[in-house]
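The complex appears here minus one protein chain, its other protein chains still in place.
Order of writing sets the chain letters: A and B. Residues in each chain are counted from 1.
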Amino acid sequence: MIAALREAAIAAAVAFGLFVLLVGLKTEPGSAGTLILRERFGDVALLCGLVFTGRLLMALWRARRAAVEPGAPTRLAALTGRLGPWLAPALLATALLLPWLPGIGRSELDLGILVLTYVMLGWGLNIVVGLAGLLDLGYVAFYAVGAYAYALLAENFGLSFWICLPLAGILAAFWGVLLGFPVLRLRGDYLAIVTLAFGEIIRVVLVNWTELTGGPNGISGIPRPSFFGLPFSMGGEEGSFAAVFGLEPSPSHRVIFLYYLILCLALLTNWVTLRLRRQPLGRAWEAMREDEIACRALGINLTATKLSAFALGAMFGGFAGAFFATRQAFISPESFTFIESAIILAIVVLGGLGSQLGVAIAAIVMIGGFELFREFDEWRMLIFGGVMVAIMVLRPRGLVGTRTPTIALGERRKISAALVQEGRG
Amino acid sequence: MAYALQQLINGVSLGMIYGLIAVGYTMVYGIIGMINFAHGDIFMIGAFASLIALLLLSAGGLMEGPAAILLVLVISVAITGLYGWAVERVAYRPLRGSFRLAPLISAIGISIVLQNFVQVAQGARPKPAEAVISGGIELMREGDFTVQLTYVQILIIALTLAVLAIFTVLVTRTRLGRAMRACEQDRRMASLLGIDTDRTISLTFVIGAALASVAGTMYLLRYGVIDFYIGFLAGVKAFTAAVLGGIGSLPGAVLGGLLIGLIETFWSAYFSVQYKDVAAFSILVITLIFLPTGLLGRQEVEKV
Partner (left out) sequence: MSPILELRGVTMRFGGLTAVKDVSFAAGKGEITAIIGPNGAGKTTLFNCITGFYRPTEGEVLLHGAAGITPLQRLPDHRIAQAGVARTFQNIRLFAGMTALENLLIAQHNRLMAATGFGIGAVLGLSRYPAAERQAVAQARHWLAATDLLDRADDPAGALPYGQQRRLEIARAMCTDPQLLCLDEPAAGLNPRESEALADLLRRILAAGTAILLIEHDMHVVMRISDRVVVLDHGSMIANDTPAAVRADPRVIAAYLGEADDEESAAGAAA
């Protein structure tokens, strides 16, 4: 108990040092135009008190846990073990039926579309980071390429969404190869930083190359999607979606269509990934993640393997970008900042070990949670960052603690996280 | 000619700031093999701590002028050092020995936390500071253009050199420095030999944060305005400097910082201001691809 109090006291003292100036004295514009300081020592005291109690509770809880036999499987683990096989089908069913569930209105569907977009982005990046072990911190670049490609193609050439979508994907894949080529020999953190730099370069170019991209104002008036040629117009005229299907025109038609569109795109990403995992290419990705040198000794061409991972991941990012453009009807470089890359990477790492289900759950939790905290406004990102740190410290391997082998002579048994390598480069 | 000389002066003083931050990156990478993604934001914290301390001192009418700056430096270094320590304890130490991605994500999380913490606590708008030291020495005059070496710039250069000198003595002559170098070479062996590796690593972070804090104070004095986002850009550029100079090499970090400062200044003076950040990023990419060990770095042979 004494030890716990001491720990808490030290923590509170540190908190005091951290907060006394930066929280305690707020800089505000004064009357003369220069800054003045406003004291908020009450807040500092409150924060220190919170830190004290928090740390005390943590220390006490840890002491209690140590008394229990270590290594005994926790009840939580047992519960998730039993629920496991049911979770994926349940999520899929919910996703398929979402627009028809009671209580789901326009804003909930919008949230669903947002979450699914991030799920798809997470699945796309999962190929690069989760399976192939290539730390990509610039994934948003491919998202941007897809979005801008769609916008420019649709506006300048008048092509329909269904033609622009694969084109956007191909273009993004091309960029994936282009950006992947120089970084083939880089490892780990270095690869991460260079991909981050690439992402930022692309963003700066988007902001500044005004003739092509519209600069900071972006591109607006992107054609909205139609139901395979039938426009979703509100007038209900001849040839519109509502007229052909004999329905009352409603804005929710387009939203529901968009929802199923992103769902299909995401499921496509998932399906391709699951198929590839069972094939030599997917296995080579995972082997590369585990040990590159062993791969070379087995005759695997790492260049082709890495570039294919980049290209495929980029392609799905491009698809997601095209979807984003058509959904928003307006895009600007603001939507493609480094923070987006960081969020998507966090989703993948939080999901854990290249697991598709893990990534999906992580996206739902993080993006859904983020939206739910909307009222907190400026605190949102702060809490988000804090949650990222907390989750990494508590569960560094992510939510899903096991890897399932892709093939077995007998029964496929899950492999624990302790054995799986990741991102060794 | 005069214009170029002015850019040279500007570039060197900017480069010194980058160099100070770069040393922090290279130290941490050397000792635990991790790129401290949040280091740039520690620099930003240093700048804010300096601002608040400055305002506090001058508002209280306690002191003004150069003596105040010294006090500001001390306060800022203390506070920022504490941040460096706290970040390492909370976000990195628990993940030491874990796989590669976890500390990186944790660092990104800390970066987000620090940026938003300052945004929430101090407001999102840029914060201007009154010039504490103004004026300078006129070096040359060419037509309408005057080449000026401001006192602030002299301070930056002198202070950076002094700090680096102290720091070099610390690393090469003291026991702590030896412990740091031992941990850099072989952490397990160092700990078997009785070195408290946890403490050494903590101190490394604190020292790195202290250097970044000095850079933050200098930045505040030089540019007169700061906001919560300066950490990200300065961080990437300083990291580029560390890599350019050879990660793990302290003189390399300073050299890299100078180069980046000069390149950035000359690029914006002669080409375009808009793309100056792209220049820095591009240098990073080119360096890592063609010169992975940097200019002064050690050649690493892969042990199979």
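Keep in mind that, in the parts below, a contact is a pair of C-beta atoms (placed from the backbone, for glycine too) under 8 Å apart; a residue touches a chain by one contact, two chains touch by 3 or more.
Just so it is clear, the structure is predicted and the values come from calculations on it, not from any experiment.
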Taking the full complex into account, find the residue in A:Thr34, A:Ser160, A:Asn208 or A:Thr406 that is in contact with the omitted chain.
A:Thr406
Return the single residue from A:Leu91, A:Ile256 or A:Val272 that touches the missing chain.
A:Val272
Going by the contact rule already stated, which one of A:Ser308, A:Thr326, A:Ser341 or A:Gln356 would touch the omitted chain in the full complex?
A:Ser308
Of A:Ile300, A:Val365 or A:Ala390, the residue in touch with the unshown chain
A:Ile300
Going by the touch rule given at the top, which residues of subunit A touch the chain that is not shown?
272, 275-276, 279-281, 283-284, 286-287, 290-291, 293-302, 308, 403, 405-413, 415-416, 419-421
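In this section, only the chains that are shown with their structure count from here on.
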Distance from the CA centroid of subunit A to that of subunit B, rounded to the nearest Å?
30
Which stretch or stretches of subunit B touch subunit A in the complex?
34-35, 45, 48-49, 51-53, 55-56, 59, 75, 78-79, 82-83, 85-86, 90-91, 94-95, 98-106, 108-113, 115-125, 127-130, 232, 236, 239, 243, 274-275, 277-278, 281-282, 284-285, 288-289, 292, 304
Under the definition above, what is the set of subunit A residues touching subunit B in their complex?
14, 17-18, 21-23, 25-29, 34-37, 129, 135, 182-183, 185-186, 188-190, 192-194, 196-198, 200-201, 204-205, 208, 293, 338-339, 342, 345-346, 349, 378-379, 381-382, 384-389, 392-393, 396-397, 421-425
